[in-house]
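Every protein chain except one is present and positioned as in the full complex.
For chain A:
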Amino acid sequence: MAQHTDPGGTGAHGAAQGHHAMGEQQRETLRRAIRLEWITIAWVSATVVLVGLVAGQSQAMRAAWAEDALSLLPPVAFLVATRFIRRPSSRSHPYGHHRAIGVAHLVAALALLGMGSYLAISSAMGLIRVERPPVGLMVIFGQPIWTGWLMIAVMVVTSPGPVVLGRLKKRLAEDLHDKVLSADGDMGSADWRTAIATVVGVLGIGIGWWWADAVAAIIVSVSIIKDGVHNLWSAIAGLTDTEARTVDGSEPHPLTLEVEQRALAEPWVADASARVRDLGHVLHVELFVAPHAGIAPQLEQLEALHRRVCELDWKVDDVVVVPCRELPSSQTFRSTLRD
């Protein structure tokens, strides 16, 4: 095995921390994302209170309430994580604190999955036991009104907020390469389906179909479970150092290929292989380079390569260049985007 040195990972070219590595444009995007998440928290809190006031015995309303309360988790996780990732790396955290986002993602995913399963099971039990939901009267300012109408009104009034915010957040998530923000946006923009299912369930109670409500609740919980499973896989993939992927997880991240191509563009490089993992919102790059036979790369050449790779994208945060006589046999695969 060739000698491994690490000219790029220390000293003047030491890895910039993700937060500082961001350009002005990304920092502005991050500020907008933080603002959107605070708006989300305010909106969802108001929704949780309103839905809680009218939920009563309706399973679908309880399911919608739980989904709303749970949808507070990703914004909170995002806001906590964006504080953590600002901390610089240290002896005790040599890779920095970027993994905080991965942990936040995992917590949010597990909460979704757990609550979705609980709701699905309790609604199914309600169907089996033929539990007929009682939905009665409320008196508001001396006016009697069937609680079902209030439930429908609350659903119609509160659901557009997360949908609009979710669409805005998904766009920012792509720029910021932030999976928690992306997952949050996905959940929000799917919120209108929950609202419609709940409204249909309550109308079902209204026309005497006692089962409509539980069926609607099961449909809502299936969508919560789907969110949970999707996010759980994505969080586990990130925490187990799988190949870096685009923020929606649909394809390998193009930067892996770009890093390798950038290395191969150096005249002294014969072969290069990069392993790139996703630390949450920034990428950690270990780049193995084998020089042409008979060439011993100078420190300046290695530093130049390190700098050029760092300049590819602000997301390329922590770069280690490893020169070796030939590529390590365990790393001779190439970016899956090649060819």
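The rule we apply is simple: contacts are C-beta pairs under 8 Å (C-beta built on N, C-alpha and C of every residue); 3 or more make two chains touch, one makes a residue touch a chain; residues count from 1.
The rule is simple: contacts and distances are computed from a predicted model.
**Q** Given the choices "Sulfate transport system permease protein CysW", "Spore protein SP21", "Sporulation protein YqfD" or "Transporter substrate-binding domain-containing protein", state the protein name listed in UniProt for the chain not shown.
**A** In UniProt, the chain excluded from the picture bears the name "Transporter substrate-binding domain-containing protein".
**Q** Can you tell me which of A:Y118, A:W146 or A:W268 touches the chain that was removed from the display?
**A** Residue touching the absent chain, from the options given: A:W146.
**Q** Could you tell me which of A:I128, A:I207 or A:A296 touches the chain that is not displayed?
**A** Residue touching the chain left out of view: A:I207.
**Q** Go through chain A and note every residue touching the omitted chain.
**A** So the residues of chain A touching the unseen chain are 57, 131-139, 142-144, 146, 148, 167, 170-171, 174-175, 192, 196, 199-200, 203, 205-210.
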